[in-house]
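A single structure is presented below for examination.
For this depiction, one protein chain was excluded, whereas all remaining protein chains were kept in their positions.
For reference, chains read A and B in written order, and residue numbers begin at 1 within each chain.
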Amino acid sequence: MRREKLGILLALTAVVVTACGGASGGGTPTTGAAIVFGAAVSLTGAQSKEGGLTKQGYDLWLDWINQRGGIVVNGVKHPVQIKYEDDQSTPNLSATLVQKLITDEKAQFILGPYGSAATATDAIVAEKNGVPMVEANGAAQSIFSKGYKFTFGVLSPANKYLTGVLDMAATLSPKPTTIAMLTANDNFSVEVAKAVEDYAPTKGFQVIFTKQYPAAAPEVSGLISQAARLNPDIVMNSGHLAESIAINKGAKQLGLNAKIFAYSVGPSTPDFIKALGPDANYVFDGSQWTPQVKYKPSFYLSVSEYVKAYKTKYSTTDDPDYHVAESTAACLAFQKAIENAGSLDATKVRDALAGLDVMTFFGQIKFDSRGINTFKPMVVEQIQNGTHYTVFPADVANGKPQYPTPPWSSR
Amino acid sequence: MSQFTQQVILGLLLGGIYVAVALGFSLVWGILNIVNLAHGALVIVGSYITWDLFTRWHIDPFLSLPIDALVLFVIGYALQRGVINRVIRAPLLFTFLLTFGINLIIVSLLLLIFTPDFRSVTPSYSGNGLHLGSVTIPYIRFGGLVVAFLLAGAMWTILNRTRIGAAILAVGADRDAAQLVGIDLRHMYALTFGIGAAFAGVAGGIISTFQSITPTAGDPYTLQAFAVVILGGLGRVSATVLGGLTFGLIEILGQSGPGPGYANAIAFVVLVIVLVVRPRGLLGRLA
Partner (left out) sequence: MIAREERVPRSLRRFALPIGIALLAFVILVPLTSTDAAQQAGLPLLADKLWFRIATTVAMFVVMASAWNIIGGLTGYASFGNVAFFGIGAYTVGVLVSSRGWPFPLALIVAPVTATVFALIVGIPLLRLRGHYFAVATLGIGVAVGEVVNNLAPLGASTGLFLPIVRSDLLFFYLMLGAAALAVCSTWLILRTRFGYGLLAIRENEEAAKIIGVNTNLYKVAAFCIAAALTGLAGGIFAQWNSFINQENVFAISDNVQMILMAVVGGAGTVLGPVAGAISLELIIQTLAGGGSKAVYSQIGLGVLLAVCVIFIPRGVIDFFGGQSRLSLRYLRQTLRETSA
């Protein structure tokens, strides 16, 4: 009882203090109408995990910007709202929902969904409506080669996901030479794999095994046993979390010993380490961002502040993974573009996005003529003793690659 | 050659999982004439129980299988008695729609309770395997196959060597006649569905040991159970075993072909061909 009263007292004090604080800052921007963002993310269905991470990223920025009173447009502070709709992991539904956000919810700007198929669908709706969309979770480049003017992607495109691992592998000794490549046959994963196959020979690697498997069917033991016979130095998987866990388990069971295991998506999430325990060690992944990168942001939070804000807001000890960070970055791109445009007009904000060049905790955000961020590098991280370490490129790294991966029998 | 042997072994091991998943599905379909679209969801409920017992009290996944069976039996019995019994005499499509609705509810509840995080059961021996020359047999999967055969044996024994089984078969053969000789239909329906659910739960327990679990992870298994039962033929335990092993083999051998991306396509095309050539499945009864 007493504690409750104390709480109310504290809350009241807080209100009074903020009210005073607000009043004492007189002369600074007055408050304008709320800016409405819309996002159709998957909160149920097969991609609800990733959809949830996306929403976390958006909400982190939302709290921060509203604590500061909102986005400043020509000296006027506009508070921000984000309206969410659940697309149930169905791309077709996503299109209707984005239209609903624009028409009914009066969303002025669209934040992207999760996944390349939903992103393509939403991009077309945004284009038809002339509403800018910044997306953070669809890395397939096919969307950006269609001449759409209103869609921007803050993340590095799919072709960069695993090429960083090859760059790193080229610096190791003894240098690994052969690659076995496993690929889920979805849009994004195929682009990732294609880039590896094109890039590998230029760095002196040889792709000796490459096979696709049906996406979302984590039965890969047949493929692993085939790869195991070839004794590749590097095993790469271009797929998603469920498949990367299945492949790692399968590699141990079937005695596939490689010097490097590198997966496109999966190892960066806390779930990967929780699911595999010590078997997760030594695994590399190409990551859009890690909590260890050392960018010097020109606004918003620093990397360490961001990690702290995440842990506080979601009461967790886990680090935010890159899905969260890239989603926040999409919001930052909008914020900066709106500030630069000095207007909420859709076309002006679009133009400001096209000309954006800013450094954030997530890295540089700058779009090429197609609207995708080709200026931010990917980093390579490795799980060492149950913890993520950024190991490449050296200037942002906080650890050295542990190489070669010992065979399963001697771990 | 050893490459081929390895693939065949892996196919059979995978087939064991399909057998375990399909047994309950086949029973419910054969006796109650219900295509249970919530079957995959029930499987995953079993997986979550095993996962929960493993993370909370470190109970070995194989030891938690009886608990899966018990809990799922209760759930299945209640579902049939309370809900599905109401439409049991309606045409096929209605029970189909009803179970679709039940699937939606179970998956949503799992999402609420367990969140969409990927869960995994990883006992200490999970990565080990038996190495016979150049061929490897993972222990976990071998355990799964053994359990699948035990399940098949249990199903056969229940149906052919017990009074309850005789009653279940009687209900499947002729409902009205069964009622005339004093069998309580509502109870028998619920019992049958409960047993089907219990087998699904055990299958879920095995699945949790080699695959990561999410609330929607069961959906593909409904489809696969469908395919396995059709492939083997309805109404016989041995047919389900044959169907499951065949389906597993096709899937793995499909992966070593020119385009493993076609694995699903190949599996279903084979299914369609079997159906056209032998409409009752490989071992189905011709009645």
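Definition applied: contacts are C-beta pairs under 8 Å (C-beta built on N, C-alpha and C of every residue); 3 or more make two chains touch, one makes a residue touch a chain.
It should be emphasised that the depicted structure is a prediction, and the values quoted were computed from it without experimental measurement.
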Task: Touching residue (missing chain; options A:103, A:171, A:385 or A:409) - done: A:103
- [ ] Quickly run down the residues of chain A that touch the omitted chain.
- [x] 43-44, 55, 83-88, 90-93, 95-97, 99-100, 102-104, 117, 120-121, 124, 127-129, 140, 142, 146, 185-187, 189-191, 212, 214-215
Open item on the list: I need the residue numbers on chain B that touch the omitted chain, in ascending order.
Closed with: 29, 35, 83, 85-94, 96-98, 100-105, 107-109, 111-112, 185-186, 189, 223, 226-227, 230, 234, 259, 261-262, 264-265, 268-269, 271-272, 275-276, 279-280
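Definition applied: only the chains that are shown with their structure count from here on.
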Open item on the list: Under the definition above, what is the set of chain B residues touching chain A in their complex?
Closed with: 3, 6-7, 10-11, 13-14, 108, 111, 115-120, 122, 126-129, 131, 136, 138, 140-141, 210-212, 214-217, 219-220, 251-256, 259-261, 263-264
- [ ] Over in the complex, which chain A residues touch chain B? Could you list them?
- [x] 44-46, 48-49, 52, 185, 211-214, 216-223, 225-226, 229, 241-242, 245-246, 249, 252-255, 269, 271-272, 274-277, 279, 408
